[in-house]
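The complex appears here minus one protein chain, its other protein chains still in place.
Read from first to last, the chains carry the letters A and B; within each, the first residue is number 1.
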Amino acid sequence: MIRFGGDYNPEQWPPSVWADDVDLMLRAGVNLVTVGVFAWSRLEPAPGSFDFGWLDEVLDLLQGAGIGVCLATPTASPPPWFSSEMPQNRDGVRLSYGSRDTYCVNAPSYAAASARIVDALATRYAAHPAVRLWHVHNEYGTTCYCDHCAVAFRHWLAARYSDVAVLNEAWTTDFWSQRYASFDQVRPPRATQYLGNPAHLLDYRRFGSDAMLAHYLAQKARLAASPAPVTTNFALGGWVPVDHARWAREVDVVAIDDYPETLADRAFAADLARGWARGGPWMLMEHAPSPAAREIAEPYLARGATGILYFQWRASRGGAEQWHPAMVPHAGPETPVFREICALGAALRGRAPTVVTARTALLYDEPTMWALQAPHLPAHPDYDRTVRRWHRALGAPVDVLPPGAPLAGYDLVVAPQLYLLSAAHHRALRDYVRGGGRLVLTHGTALVDDHCRVTPGALDDLLGVRVIDPWTGALDRPTAEPAPSVLENHYGAGTVRYLPADLDDLDATLRTWPRPS
Amino acid sequence: MIRFGGDYNPEQWPPSVWADDVDLMLRAGVNLVTVGVFAWSRLEPAPGSFDFGWLDEVLDLLQGAGIGVCLATPTASPPPWFSSEMPQNRDGVRLSYGSRDTYCVNAPSYAAASARIVDALATRYAAHPAVRLWHVHNEYGTTCYCDHCAVAFRHWLAARYSDVAVLNEAWTTDFWSQRYASFDQVRPPRATQYLGNPAHLLDYRRFGSDAMLAHYLAQKARLAASPAPVTTNFALGGWVPVDHARWAREVDVVAIDDYPETLADRAFAADLARGWARGGPWMLMEHAPSPAAREIAEPYLARGATGILYFQWRASRGGAEQWHPAMVPHAGPETPVFREICALGAALRGRAPTVVTARTALLYDEPTMWALQAPHLPAHPDYDRTVRRWHRALGAPVDVLPPGAPLAGYDLVVAPQLYLLSAAHHRALRDYVRGGGRLVLTHGTALVDDHCRVTPGALDDLLGVRVIDPWTGALDRPTAEPAPSVLENHYGAGTVRYLPADLDDLDATLRTWPRPS
Partner (left out) sequence: MIRFGGDYNPEQWPPSVWADDVDLMLRAGVNLVTVGVFAWSRLEPAPGSFDFGWLDEVLDLLQGAGIGVCLATPTASPPPWFSSEMPQNRDGVRLSYGSRDTYCVNAPSYAAASARIVDALATRYAAHPAVRLWHVHNEYGTTCYCDHCAVAFRHWLAARYSDVAVLNEAWTTDFWSQRYASFDQVRPPRATQYLGNPAHLLDYRRFGSDAMLAHYLAQKARLAASPAPVTTNFALGGWVPVDHARWAREVDVVAIDDYPETLADRAFAADLARGWARGGPWMLMEHAPSPAAREIAEPYLARGATGILYFQWRASRGGAEQWHPAMVPHAGPETPVFREICALGAALRGRAPTVVTARTALLYDEPTMWALQAPHLPAHPDYDRTVRRWHRALGAPVDVLPPGAPLAGYDLVVAPQLYLLSAAHHRALRDYVRGGGRLVLTHGTALVDDHCRVTPGALDDLLGVRVIDPWTGALDRPTAEPAPSVLENHYGAGTVRYLPADLDDLDATLRTWPRPS
């Protein structure tokens, strides 16, 4: 069965609308709705004082209609009464209540408030038959620079580097007199006079991902009494400080939110989610309803989605997302959008998730994307766009994988602009080719190690040629000869192709290559 | 008599220049000069210590020459000795002395300092025969987010909503878990993590307008012993947090500052000021002197201006406006600008204000302009430019009115993109049409109520058609039919025309419509 539904916010409407909602859900074939994402101020109107009556009623109503519930913990949007230890931005500005996502996962009072509401929800609903899935938090993604974060960052660094001398070596702190005498001297990368240290910046982003992951795992542990699986929804986008490949190991089903413009981008997101899921299930947790819902759903379904959910069921009258598309628009069900939703619901009935087998792997690495956002670089390539361009050119079916994923068995592995490459990932690529694989690399690949330190000539053995300037792809060749657009090298039992410069006609070039058998 | 003159800052010049100024004023036909706008640090060099000698001398000199004085209270620019309780911006940055307008009207120390200097001025000059008009403050318009503002905002909200449950309903706080348990939990819309609540943002702007209005009214009350009328100059522009239609009821003469680029924009500003004045007098308090002064003055005069005043009489040698145009430029009176000023002064002598009667009303609403500046909107239309475009297309004579103004008697009422429409204004439009009026509405009109809550289908009865998506103007019609560019509906004894999309040829379309009789 394909999950079909969307975010449902009954707390925004009087109970008289709820029955109408259930009728319309049944008409549309909805079988799963996400409830409670932003309901904290209704569930806990004052600290420690709970009001679950309305949620009991909603869950019973849905259960009665046979509609499953993806029950959210509401911690992404603390209520107005939560105002201590608010997050600080790079400038030290203490943020104020008034939006959503205004919290610091390293603040003790926020951790305590999170635990209290999650425990209360778990106690009350762990055994509720409507609950088919837990939805922890919402789109983790805030970055904070407060003193709590400073302390947590130092602990994280101490665990990662054990000795400050190792950190100094990893961060090249002899540059610009940044050598630390102890972990206590390290601060978050707050506003400073000029360019920051790229290793410092990257590690702070990794730390942020791990700190949020700890917050997620603490909630997951509190939900253990429930038989329902647990997930959190992944927001895509270069700004998101979450290492999804790492997080994917901690969710029972990979769930993505996808708000792209093109069908090709949807196909990429689907292949990416499937890659993160490593053979497990994945679903589309949020996307925008539209009069073209069936066409839009197809790229996800064809690539294995086990669920097609929208943000949101019914359009909000007020608030910052009042104009966000909805399955039931402001103008009501007698609209092109709702009619299309019903048609899609009917089409999904009885359809099973597609099983996908791909022979080509495309490597995609979020830490590389973060490293390429550093302001000190001589160029600012759009890594995400580059990988998406290769995805389009390769065509289906492709597995989009993190560089640490097993590669044996793929006919072709493509690693475009993989700027940051750890020693382990270097080995993995060589093992793959040595075992007979076909690997495609491009300029801009393997320029630095996982601490952003330059690794000159790191690919020379694989490429069979000496790279002089990996940013421009310049090779050590007689200048009179025109540079080839593709170099090929035999390595072990396999082959490596290298593109020293961007190809204007990437699609045409790929068509001339032998297809994976 | 038409008032003619400008801002005069004798405190910037030695007394030897003053006599020369008066001679030149007489040569130019000047009959009113605004004195003292930025003279606080000269009038009160230390807290509570006053120096009025120079101002006595200036007023006597002008009185002796028969030149009237528009006497300003200098509160828009506190002196360097005023440095406590300075305003804070959204980020909490405490602003510093060094410009002008750096104050918070909700700070008790500023209110006290304002009262002290105004009382001193009132005591000394209430009966001075040169004083023809009081000019309170200058271009009200600062926004502050300090704790004094937080307290005042809560009082304002409590007065407006009486119960926090009403505020929660009005602001749709069930969205994103923003439900308040008490007014004490509400804060100014300071820097936060993501998008703010549009109703919160709009109410803060309304509050800011009301807080400044209270500051103005407190000054006006202190000037009551003087027989001269009282006004303050209105700065035009989308950034100004002042609801001028509301303020216009509290000034004895509407006074605007206008710094546009085109003659059409001047005509719009004049019709707008006349609309705010509701049949009372209005004047142009500031505009820029130029060698085309006569041509530039004409749109204002033709639309009823009772005064043509400039910023400024004599160019300042230093300071941030040293390069601002002046009636007496740096190069002195032997210049094209001053010669033109003299020619205009001569042309105004004996001319009476024009009486204007218009049969067409164009609605213009500053709260709608503010609501359309909210960052959460799917599009960011330039409301001011849209209304100005209609104004140009309609041609003269047009009354530009706030939506609450009486409409009976107009042959035609045009309400372009009136995004925010209260229930009272809904009724007013229907009453007008029902009574035989002709009303023109466009897409983007009446999308939300006065708390920014979506009001789907709010115009359907007036239009005689169902609007599916008011942002795009999409109607509930067979898609095969091309959408008409103008829909017409009979309603009561009148008619309504609706434009579901922008017209490229608005002017041409209007020419085909019957003219107001």
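Heads up, the rule we're going with is that a contact is a pair of C-beta atoms (placed from the backbone, for glycine too) under 8 Å apart; a residue touches a chain by one contact, two chains touch by 3 or more.
Because the structure is a prediction, the values reported are computed rather than measured.
Novice: Please pick, from A:G5, A:G36, A:P79 or A:P189, the residue that touches the omitted chain in the full complex.
Specialist: A:P189
Novice: I'm checking contacts with the chain that's been left out. Which of A:A199, A:L284 or A:L487 qualifies?
Specialist: A:A199
Novice: Out of A:Q178, A:S290, A:T386 or A:T495, which touches the unshown chain?
Specialist: A:Q178
Novice: Can you name the residues of subunit B that touch the chain not displayed here?
Specialist: 9, 11-12, 38-42, 45-46, 74, 77-81, 83, 87, 89, 91, 93-102, 142, 315-323, 329-332, 334-336
Novice: Can you list where subunit A touches the absent chain?
Specialist: 91-92, 171-181, 185-200, 376-378, 448, 451-454, 456-457, 466-469, 471, 476
One rule holds in what follows: only the chains that are shown with their structure count from here on.
Novice: Which integer distance in Å separates the CA centroid of subunit A from that of subunit B?
Specialist: About 47 Å, centre to centre.
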